[in-house]
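A short worksheet on the structure shown next.
With one protein chain held back, the other chains of the complex are shown just where they sit.
We call the chains A and B, going by the order they appear; numbering starts again at 1 in every chain.
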Amino acid sequence: MRYILSLFVLMTLSFSALAVGVDEVRLADPAEEARAQGLMKQLRCLVCQNQSIVDSDAALAKDLRIIVRERITAGDNDEQALSFMTSRYGDWVLLKPPFDGGTIILWLSPLLLLIVGFYIVYRSQKGRQTKLIVEPLSAKEQSRVNELLKEGNGD
Amino acid sequence: MIVEIGHYTLILACCLSFIQGTIPLYGALNNKGRLMAVSAPAAYGQLFFAILSFAALMYAFVVSDFSVANVARNSHTLKPMLYKISAVWGNHEGSILFWALILSIYGAMVAYFGRNLPKTLHVKVLAIQALVGLGFYLFLLLTSNPFERVYPFPMEGNGLNPLLQDPGLAFHPPLLYMGYVGLSVTFSFAVGALIEGRVDAAWARWVRPWTLLAWCFLTAGITLGSWWAYYELGWGGWWFWDPVENASLMPWLAATALLHSAIVVEKRDTLKSWTVLLAIIAFSFSLLGTFIVRSGVLTSVHAFATDPERGVFILMFLFLVIGGSLLLFALRADKLQPGGLFAPISRESMLVINNLLLSVAAVVVLFGTLYPLLRDAFTGDKITVGPPFFNIAFGFLMIPLLLVMGVGPSVNWKRADLKGLASRLSFVFLTSLAATICFFIISGGGDIMAAVWLGLGLWLALSTLFEWAERIKIFKSGAIKRMSRQPRASLGMSFGHLGLAVAVIGMAGSSFWSTEYQNVMAYGDKAKIGGYELEFIDTDGVTGPNYTAVKASFDVSKEGIFIDTLEPEARVYLTPPMPTTEAAILSTFSGDLFVVIGEANSEGYDRWAVRLYYKPLQIWIWSGVIIMVIGGLISLSDRRFRTGAPKGGKK
Partner (left out) sequence: MRLNMFIPFAIFCLLSAALFVGLNLNPGNIPSALINDPVPEFSLPIVGGEEIGFSSNDLGAEDEVILVNFFASWCAPCYVEHPFLMKLKERGYKIYGVSYKDKARDTNGFIERQGNPYYKIAADEMGRVSIDWGVYGVPETYIIKNGIIMYKHAGPIHEMEFEDKIIPIIESIEQ
């Protein structure tokens, strides 16, 4: 029952979320408006899933867009405007996770995994290269290699 | 009655999968030929009953039998026939039944086409296939019976989520599932080989076509989903790094890696334990994707059925299948003797780098997708890992991949001559570099990353064409003859790589140079975007079979010449009541003009929220993927694969 209820809440909240959101009030200065749009793209719509507030027509997303424009008009830089949001809704609203102690593993994961991968390849190849010197190919193996080489040139 | 037959045949299919998964396996391990002979007939029987069961469910949907709970929840009499049928797999129970059906189709295909496999391997592969199927049948029968009746039954159904009522999405799940489940065959082969304790060139030759088939379906399925998101969600984007999208990307990346590493096993008899592991991982990603979508562990816009109890069942099943096979791998992988050696600059090395980058990419996508959940589970913090992370992390890995892809096919097996390679490719490299710089200057600068991606696409396209030209020695006599005598697999590779190049160029264009315009427009208002001029003419009420809509019309002209009238719609479906947008798109070679209409202004009905996007080179993405799939199909038609089993001379 509890589950059904929470599902119900989600559904009612997200029904309005799939139309397009267009704001009538925009910033007069195109450069500032572009900055505002850039910020909005980084903010997650709270009542929808995985959308930025630009892409949502939810009322809350609309309000948040107004706030972003207000912050810019008030002279906030990008960082200040984003921290206005995170102080209310936490890091959850940032589509791009901040680079800090909690996310350093996440951000460095591609590099770390690559290094580990290369190390594994290096190790396994090196181990086998030295083994080769100890045990040269048998005649049977040699003929097999030749055979494979011959057919291998195709592709 | 027909519905009960469906339920009954489902139970029969379940029983047969149990028999297929146990008795012949026992026979194979104890060398009892008569028990092994049960295998193929059981696979055919299982397919027969699975088809009957699925047909019964489809019948219930077609005739709108609302006494079936599943039909009542997901269908409606007013729905067009196409969506009555697509609703069969557009819901939780039906989609799992569909999974099981496809699993049995692949099982029967392996039973038929694998007749000349070594008998014990054939039986083992079929047994593994059946045991995976057994899990799905039990899941259906115990937690998600699609044939459950309701009493008293409703006179009308609830309807299907309107977002799913779309031709693109009607065919997206079947393709995607053919891909997901196709990887089960590779998986069964890998586990079968581990039990046998032998992996050789013959094994790789067997595995490759199945991987290729699954890969083609996956590629097409993912793209169809992406295309659907592009025109249906109305945000102008085509990839959102949504958990459900990521769930389909991970097996694709693993399957792509597998496709390449199997070549190394086939040609050089090495990388064997890695390839087996990759085959297990690729299917594990498929199952994990199903788990992520079905359990609601990460909610997303695409997940349409979520239930934690079912999640526990799938998780247990996952643990048995994946955990079991990984354990088997740990115990038996040492039996797989590594074969041929290779130098740091060789085709093998290039393919190893390819595998490394693709697998790291798959793991990073998995890690990024699950990171919020892991963080929440361990510290209770909630954070979001959104598209910006994936774009950066994935891009970081794709740049070297695309660079290596341009070189790889030109490198010799075993040991290559670095100098010769450099002199052959430097011309191509410099050409693409120069072209990129010229284009960048002409287009007036902009994001440097745009130039990087465009350049990579060009490099890949040119180097692929160059390699092909070199292979057939295009400037020497007899080139046509050589061209037609190319192994299909090589030609398929060229197509595949070229397709990716085209898609990458499209992605660069549509991501970096897209422009958008949003405003509230009144009748007669004009807007300019991407060189087009649009005039908002008027709006009109439209009634569809199960929705009402406002249809707007925009006259599009370019340099004063009328081109087309675009008619985007804002629909409101009746059951369930839900608004959707139907974008109007004008696709051309150089870019897409994308028009979405939102709600009417509250003050009056002559002013409407409008969003316009211009997406340069968007169509290149779809075309590139089509070329890739064609490449896959060409490769699949290679004679080497058709003859199937290797000749007796090979061990």
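To be clear about the criterion, contacts are C-beta pairs under 8 Å (C-beta built on N, C-alpha and C of every residue); 3 or more make two chains touch, one makes a residue touch a chain.
All figures in this text were calculated on a predicted structure; none of them were measured in a lab.
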Shown chains touched by the chain that is not drawn here: A, B
Options B:P372, B:G455 or B:G598, residue touching the unrepresented chain: B:P372
Residue among B:L82, B:A330, B:L418 or B:I480 touching the omitted chain: B:A330
Which residue of B:R149, B:R198 or B:K382 touches the chain not shown here: B:K382
Where the missing chain touches chain A, by residue: 2, 5-6, 8-10, 12-13, 46-47, 59-60, 63-64, 67, 86-90, 92
Footprint left on chain B by the chain that the document does not show: 273, 277, 281, 284, 291, 295-299, 308, 311-312, 315, 318-319, 322-323, 326-327, 329-331, 333-334, 370, 372-374, 376-378, 380, 382
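In the analysis below, only the chains that are shown with their structure count from here on.
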Cα-centroid distance, chain A relative to chain B, in whole angstrom: 19
In the complex, chain B residues that touch chain A: 163, 201, 233-235, 237, 240-243, 263, 267-269, 299-301, 306, 308, 338, 340-341, 352, 356-357, 359-361, 363-364, 367-368, 371, 375, 379, 381-389, 393, 396-397, 413-414, 487, 489-490, 493, 518-520, 570, 577-581, 596-599, 601, 609-611
Complex contacts: residues of chain A adjacent to chain B: 3, 7, 10, 15-16, 18-24, 42, 44, 48-52, 55, 57, 90-97, 102-103, 106-107, 109-111, 113-114, 117-118, 121, 128-129, 132, 144-145, 148-149, 151-155
